[in-house]
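Here the structure comes first, spelled out in structure tokens, and everything after it is commentary.
A protein chain is absent from this complex, but the other protein chains hold their places.
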Amino acid sequence: MILHILNRPPSSSLTYREALASMGPEDRLLLIEDGVLGALPSQVRHFESVTGRLFALREDLAARGLDGHCDAAVQVVDVDGFVQLTEEADKTVSWS
Amino acid sequence: MILHILNRPPSSSLTYREALASMGPEDRLLLIEDGVLGALPSQVRHFESVTGRLFALREDLAARGLDGHCDAAVQVVDVDGFVQLTEEADKTVSWS
Amino acid sequence: MHDRDTQLGGDVLVILRHPPHGSSWLREGLDAALVAAAFGQAVSLLFMGDGVMALAGGQGQGPLGQKGTAPTLDMLAMYDIEALYLESGALSALGLNRDALQLPAQPLEAADIANLIAAHRLVLTF
Amino acid sequence: MHDRDTQLGGDVLVILRHPPHGSSWLREGLDAALVAAAFGQAVSLLFMGDGVMALAGGQGQGPLGQKGTAPTLDMLAMYDIEALYLESGALSALGLNRDALQLPAQPLEAADIANLIAAHRLVLTF
Amino acid sequence: MRYALLVQGPPYSRQAAHSALRFARALLARGHTLESVFFYHDGVYNAARLAAPPQDEPHLVDAWRALHDEHGTRLQVCIAAALRRGLLDEREASRHGKTGHSVEPPFELTGLGQLIDLGLGCDRLVTFSP
Partner (left out) sequence: MRYALLVQGPPYSRQAAHSALRFARALLARGHTLESVFFYHDGVYNAARLAAPPQDEPHLVDAWRALHDEHGTRLQVCIAAALRRGLLDEREASRHGKTGHSVEPPFELTGLGQLIDLGLGCDRLVTFSP
């Protein structure tokens, strides 16, 4: 399993397409920084192909007033959980 | 007439939508830097709403091997023409 | 203020296109607006694209405890910056509720945005 | 080389996502690839998204006479970097002709890209 | 006409500063005046006096300086953006108790109000962002 990390929102950047195109069937995607906008119910459709493997960073959601506004399909992790995701992954790939 | 200047390509950035949404019926749009990728025949459809008012910078096309590969709907100007466009405009607005 | 609102005009229009925290664009754009206002100019703000996130309620601190831009928004009125606009399409695209915004801003359709830009002497995009 | 090509594997995969001239990403990514190769690692390159523009023929100089990255591409073979891949969808989205590319690179579909990434110990994205 | 430029992109990593220099030369060649280049956001890195690019690459700091020397264009750097990023002239370094400095004339640290003055006072302000 590879952890992909995305820090751009699908509302303004198409980088998410490259991240998704690069993901294997077991890989996970973590949204951080401005990328957490992708976890909004209005935006999460862009990540349909990785349902169940989509994560968002709690601290970055909270900073933007979005903690609790995430779509239910998104698994929210704090930075400790972020580290844990990197432990469980064989490697990480960052998309910006 | 306002000159809008865009340096991001529609193939990776959605900034072009903000530029287009901000343009009045007489305004012009100049593609520079990586933005000139938008002048390719495969990409120019994104700029349909400003047909006849779409420009691209020759030097930036040439640097990317694209001089002569522009869509016919795009008016190619060199940097002297860029200055001239700013002379003719009331003001300029840059989008990045 | 009312006149300026209905006429959409002013000296300086600052367009804020980036969301809070991910970059310094929003803060540096707001700084430019505050300075222009402090210099006596009639300043308007347009929140556009992801920039409408600047208006979201309940914002917190950044990764290293930065206070973010939400406190700055509360200072706008003190600087007489009361002409606040937002791109209506961006708000709905992000699914934000207008009632939940930290500050009220007037929603604009695309045609109005072009008019707003035309009606200011100086337009700065951040 | 042939084995590595068919197996898509190697030590270091450098993913190049940005077009030439607009930023230093492409050049700095290529520098990382050259250094890895000089250190004896088996290096693969994947041109993805706008990064496929790096392969366009007939590139020229930058605004202040910078030589750009096209000359660097010619050095790849000297460093034994021969595993070159490109995102097939990006090439067609930009309407580039494969025959007009400066260097041949093997087109990959999405599933192959995931395999390519999985088959390298270190993946760097630029 | 009287022009001013706003440069918000860092040197080397983005084309913005290169584009701005090219535009500056072109507007001067057309007989216009370039009052000032204002550096804001990561554009303030253009003022880094110690920049040492390889010999076969353009030297942006020198290119800005040449613009000033030949045409009297002011090179104004937003002081708030600069201090955060480690760009201090001798005066600011001493004010902050630091030894050494990273910005020197003809670049001048100045307030953001100058940008507003330029934008409203010049005939054209053209922005180059990253």
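Each chain carries a letter (A, B, C, D and E) given by its place in the written order, and its residues are counted from 1.
Assume a residue touches a chain if its C-beta (ideal position, glycine included) is under 8 Å from a C-beta of that chain, and two chains touch if they have at least 3 such contacts.
Here the structure is a predicted model, which means the values were calculated and not measured.
Asker: Which visible chains touch the chain that is not shown?
Answerer: A, C, D, E
Asker: So which of A:S42, A:Q75 or A:S96 would be touching the chain we can't see?
Answerer: Residue touching the chain left out of view: A:S96.
Asker: Give me the chain D residues in contact with the hidden chain, please.
Answerer: 11-12, 24-25, 28, 31-32, 35-36, 38-39, 41, 121-122, 124-126
Asker: By the contact criterion defined above, which parts of chain A meet the unshown chain? Give residue numbers in ascending order.
Answerer: Listed in rising order, the touching residues are 5, 7, 32-34, 59, 79-80, 82-84, 86-87, 91-94, 96.
Asker: For chain E, which residues reach the chain that was dropped from this view?
Answerer: So the residues of chain E touching the missing chain come out as 10-13, 41-42, 45, 48-54, 57, 61, 83-88, 92-93, 96, 98, 100-102.
One rule holds for everything that comes next: only the chains that are shown with their structure count from here on.
Asker: Chains touching chain A and chain C alike, please list them.
Answerer: B
Asker: Among the remaining chains, which ones contact both chain D and chain E?
Answerer: Where chain D and chain E share a partner, that partner set is B.
Asker: Using the stated contact rule, I'd like to know whether C-E or B-D comes out ahead in C-beta pair count.
Answerer: Greater number of contacting C-beta pairs: B-D.
Asker: Find me the chain with the mean Cα position closest to the mean of all the protein Cα atoms on display.
Answerer: When every chain is reduced to its C-alpha mean, the one closest to the whole-protein mean is B.
Asker: Starting from the Cα centroid of chain A, hunt down the chain whose centroid lies farthest away.
Answerer: Of all chains, E has its centre farthest from that of chain A.
Asker: Between chain C and chain D, what is the gap in Å from one C-alpha centre to the other?
Answerer: 41
Asker: So the centre of each chain is just the mean of its C-alpha atoms; given that, what is the distance between chain A and chain D in Å?
Answerer: Here the centre of chain D sits 26 Å away from the centre of chain A.
Asker: Provide the list of chain B residues touching at least two other chains, using ranges where the numbers run on.
Answerer: Residues 7, 11-12, 14-15, 33-34, 59, 91, 93-94, 96 of chain B touch two or more partner chains.
Asker: Could you list which residues of chain E touch at least two other chains?
Answerer: In chain E, the residues touching two or more other chains are 15, 19, 22, 125, 127, 129-130.
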